[in-house]
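One protein chain is absent from this view; the other protein chains keep their places.
As written, the chains take the letters A, B and C, and residue 1 is the first residue of each chain.
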Amino acid sequence: MNFEYTEKVQELQKKLNDFMDEFIYPNESLYEEQLSKAERFTYVPPIIEELKEKAKEKGLWNLFLPESEYGAGLTNIEYAPLCEIMGRSSIAPEVFNCAAPDTGNMEVLVRYGSKEQKEKWLDPLLNGKIRSCFSMTEPDVASSDATNINTSIVRDGNDYVINGTKWWSSGAGDPRCEIAIVMGKSDPNAPKHEQQSMILVPLDTEGVHMKRTLPVFGYDHAPHGHAEIEYNNVRVPAENLLWGEGKGFAIAQGRLGPGRIHHCMRTIGAAEQALEDMCKRVSEREAFGKKLAEQGVIREWIADSRIEIDQARLLTLKAAYMMDTVGNKEAKAEIAMIKVVAPNMALKVIDRAIQAFGAAGVSNDFSLAAKWANIRTLRLADGPDEVHRRAVAKYELRKHQ
Amino acid sequence: MNFEYTEKVQELQKKLNDFMDEFIYPNESLYEEQLSKAERFTYVPPIIEELKEKAKEKGLWNLFLPESEYGAGLTNIEYAPLCEIMGRSSIAPEVFNCAAPDTGNMEVLVRYGSKEQKEKWLDPLLNGKIRSCFSMTEPDVASSDATNINTSIVRDGNDYVINGTKWWSSGAGDPRCEIAIVMGKSDPNAPKHEQQSMILVPLDTEGVHMKRTLPVFGYDHAPHGHAEIEYNNVRVPAENLLWGEGKGFAIAQGRLGPGRIHHCMRTIGAAEQALEDMCKRVSEREAFGKKLAEQGVIREWIADSRIEIDQARLLTLKAAYMMDTVGNKEAKAEIAMIKVVAPNMALKVIDRAIQAFGAAGVSNDFSLAAKWANIRTLRLADGPDEVHRRAVAKYELRKHQ
Amino acid sequence: MNFEYTEKVQELQKKLNDFMDEFIYPNESLYEEQLSKAERFTYVPPIIEELKEKAKEKGLWNLFLPESEYGAGLTNIEYAPLCEIMGRSSIAPEVFNCAAPDTGNMEVLVRYGSKEQKEKWLDPLLNGKIRSCFSMTEPDVASSDATNINTSIVRDGNDYVINGTKWWSSGAGDPRCEIAIVMGKSDPNAPKHEQQSMILVPLDTEGVHMKRTLPVFGYDHAPHGHAEIEYNNVRVPAENLLWGEGKGFAIAQGRLGPGRIHHCMRTIGAAEQALEDMCKRVSEREAFGKKLAEQGVIREWIADSRIEIDQARLLTLKAAYMMDTVGNKEAKAEIAMIKVVAPNMALKVIDRAIQAFGAAGVSNDFSLAAKWANIRTLRLADGPDEVHRRAVAKYELRKHQ
Partner (left out) sequence: MNFEYTEKVQELQKKLNDFMDEFIYPNESLYEEQLSKAERFTYVPPIIEELKEKAKEKGLWNLFLPESEYGAGLTNIEYAPLCEIMGRSSIAPEVFNCAAPDTGNMEVLVRYGSKEQKEKWLDPLLNGKIRSCFSMTEPDVASSDATNINTSIVRDGNDYVINGTKWWSSGAGDPRCEIAIVMGKSDPNAPKHEQQSMILVPLDTEGVHMKRTLPVFGYDHAPHGHAEIEYNNVRVPAENLLWGEGKGFAIAQGRLGPGRIHHCMRTIGAAEQALEDMCKRVSEREAFGKKLAEQGVIREWIADSRIEIDQARLLTLKAAYMMDTVGNKEAKAEIAMIKVVAPNMALKVIDRAIQAFGAAGVSNDFSLAAKWANIRTLRLADGPDEVHRRAVAKYELRKHQ
């Protein structure tokens, strides 16, 4: 395993950090201010589009997408430290066109999209002109087991007709979101993992009903949002199907590897930022006659945080390295492991930081509470912890059979 | 230790549970609906006042307040199981006039208020006509060490003049909130724990500036709210001082015992409700070919939750029993212990329930996320965990000296 | 729930504590010294029999055995605080004739023994003249599931013939141990929980082969010992059968309730003693310029220990109270809970104490390491943690069905 950051990566790290310092951190509060001025989910703070232009100019654009003509041509191990930096600010990933769920959706289109699908949807996504969502989980079933998914995708002449209710279609609240990738059952009688298909559904198609957005703890995550969408007799041309009927599971597997590791990288950046915030705060404040930073219990929080972050980062780098060298499939155990490790680690680190900040920590004067809520969803999204642990155990036990 | 619920208590439990079933649970969503219709912090959902009337009629009113002519005459051990029931719904405590910070403030007025102060402020509070807030912590200092508090309360003729900035004045957002108890320094040269005083400040006094309310993990907790208040040359008559100059610390100590145990009792109720919700949910949903309730890992969550709740309840009952029999002061170690135990326990239980609910758990379709956020503040409010642990250790070490 | 210690109990506590101070603690090292002088498992330190005589004289004898003409007539809630005191010293329980597995075995004989069985085995056990063992678990199967047990008990004329290998027959190493209660299968075709029987087997019967004793983390626990015993065509008279054929499971259930709670009580005493030791040690030693007792991290260990012990004790008292008032069967959830809680709690407390003692803690200069090893077995004995958690979850889920 070679985790050395190459010269190319080190340069990008520097450029990215400079950009963060110059453009991202100083505009975080402006973003909030602009956002607060209009009705939720109708308005994107203009600073975002301004920053996207700047990022494009600097060549900090589409850094994700390994082994692809479309992206920056970085491997996962090269992208990891850059993605981590983006994870330090909640507004950063979008500025660099590296935000979920677009990155995952672009990957799907790159790998499984037809020429026409690419022209129509991939190009504007790569250019940051539109946004997208991913409609997978459903309110009525335990979606941690994807075979439970119930939405139907039925062939009817030259069309497919879609019926079902999805939720947690993240990003669908954004006025710029134009396209959904919908997963559903196209053949309930096929073998278990070939019943599902994925299909592209423009959000302005008749029958697409955006019921509401769901909050995460008390955050609505506007303009992004997590939508509940009813698909009522939604009819799209047959050529909107991705790859082929029955390929839904295979695409989901292909999509989830990179999607999961990006989440982990950003999560590590968020934890690193929280630790930094904690160290600074406790160095300033005093209680019971000495700096908080001099109190043994708080020192233990700092030490444990550093230890946990470093371990999670190394395991994430290992997973990235394996994805690059032996492929996403061979790296599945490692991907499952970091999917458990990174969010749990970050939640602990951020919780300690909140505790060190006192009541300020649960408010929005600092980013800790929002980060915590956001990362709490990652113990559920793309498979809950317990399902990933099951998988890790299964691979481990197989070694001895 | 006798934790037996007397016949009186059992009757009250029954009455209270019946009331919860008939009036509280069915109206939780109406409350949210009414609340969502008006501007935040300008409007109290009318269902609350209707329910208060009903509760009064049923004699379920002011059940807190031990050893007092004003309350229901219940001891702490008698009130505990009732308070726990109220903790199952976030709208319940107010309906029974048993909500923080009013209960704590009423206790202060009962114990330390003058006859005039009682007439003016205690009576309307006991009748549920007005609400109150408690202005203690400050943004500029680590308020976990109360000697850091900086707001000044200076005698000037027949008045006191107050200057300083307070935050987390919970309840100050409520349009019905009329009075604040403010803690500040009246004599910076007195011995360390005699520098502070507490004073009653009507919120409509000139110079009281409500800057904003602070959210908790995205929740604004309207209409209640957690306010940041500037006191700029706020002048109140000298008779508004509570007990006497330099008595601030002593009052705070007296106030915090009952306040803390009430929080713990409600927290146990919230955890109990979350466990119940989890058990029901996992009995309905299926994944990987069997009910969630039949999966070993989830059974472990349930078992650990039951074990932790029962232990926390018993320790809380013990603290209540000691407060009743040997007094709040002798019970200080036990109060500190439950202040650490109850919120940490409940956060674990609720977090497991959230995990069992899947993404639904972090939304507001269920009460879990809101409960979690609310209880997370209790690891900070009224003294952070680490300060209470310090205290417990101090008492323990003393036994061996 | 009334956990109040009655006057009778308070008197017994005082007598017991005085006895501990006068006779037990001062003789712990003499016991070790005497033990070290002879070959293992051939010799009982004479101080034990001397102390037993003294305990008998003082009336501190057979304090266990609730609701029985044979014991001291104490209820479980009365016995709990006394048993806890005995748990503070590893030599104490035997001195008061309250040591496992004799207590459990005596309970079995009281409840299920015939008049003849009682005369022959119960009387000398109650008098402390002989000792006994319990032969249940087997090396070849996962004995956590008692239906796996394989030893056969076959009727042959007026005899039963026993074949099988048992291990962890604790106490069988003691030269005074004369009788085993053996569990085995008498009818493999009966319903699952009626296949088993229990039978009394004198250890000098032909075919009883004591293969070896098993150490626990390096401790041989001589003279007590944990024996592996082969039963090769062991023939005993039919009247040695307990209660009746197929009653093995029912007896095991009846035996385990009290046995488990006694273990828990003693475990709490051991934890309490460890916390006391830790407090004293850290008050004496200095590092980095101040007493260990003044270091925040160590204070947290002390606080958490106090908090955990108190909670475990209260839950154990609740289980005892329920056993007394609604019976062992109704108390099964509570017994399962404390069986998980008490050993896990004590292991944490003792481990912290070891850490606070430094390397001395892992040696035998103090009792911590031996205590830890001993209590570690309790997470396995009488059902492993995970089986008890399963049971607790099952009872909990049932409430909502």
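Following the convention adopted for this analysis, a contact is a pair of C-beta atoms (placed from the backbone, for glycine too) under 8 Å apart; a residue touches a chain by one contact, two chains touch by 3 or more.
This one's a predicted model, so the numbers in the text were calculated from it and none came from an experiment.
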Omitted-chain contact residue, chosen from A:8, A:129 or A:394: A:394
Touch with the omitted chain, as defined above, among C:41, C:168, C:243 or C:321: C:168
Of A:312, A:331, A:347 or A:360, the residue in touch with the unshown chain: A:312
Footprint left on chain A by the chain that the document does not show: 1-4, 275-276, 279-280, 282-283, 293, 296, 299-300, 302-304, 306-307, 310-312, 314-315, 318, 333-334, 337, 340-341, 386, 388-394, 396-397, 399-401
Residues in chain B touching the chain absent from view: 295-300
For chain C, residues in touch with the removed chain: 137, 139, 141-145, 148, 167-168, 214-220, 226, 285-288, 292, 295, 297-298, 354-355, 358-365, 369-370, 372-373, 376-377, 379-381, 384-386, 389
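Operating definition for what follows: only the chains that are shown with their structure count from here on.
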Chain whose Cα centroid lies at the greatest distance from that of chain C: A
Mean-CA-position distance for chain C and chain A (Å): 53
Mean-CA-position distance for chain B and chain A (Å): 37
Whole-Å separation of chain centres (CA-atom averages), chain B against chain C: 44
Two or more partner chains touched - positions in chain A: 295, 297-298
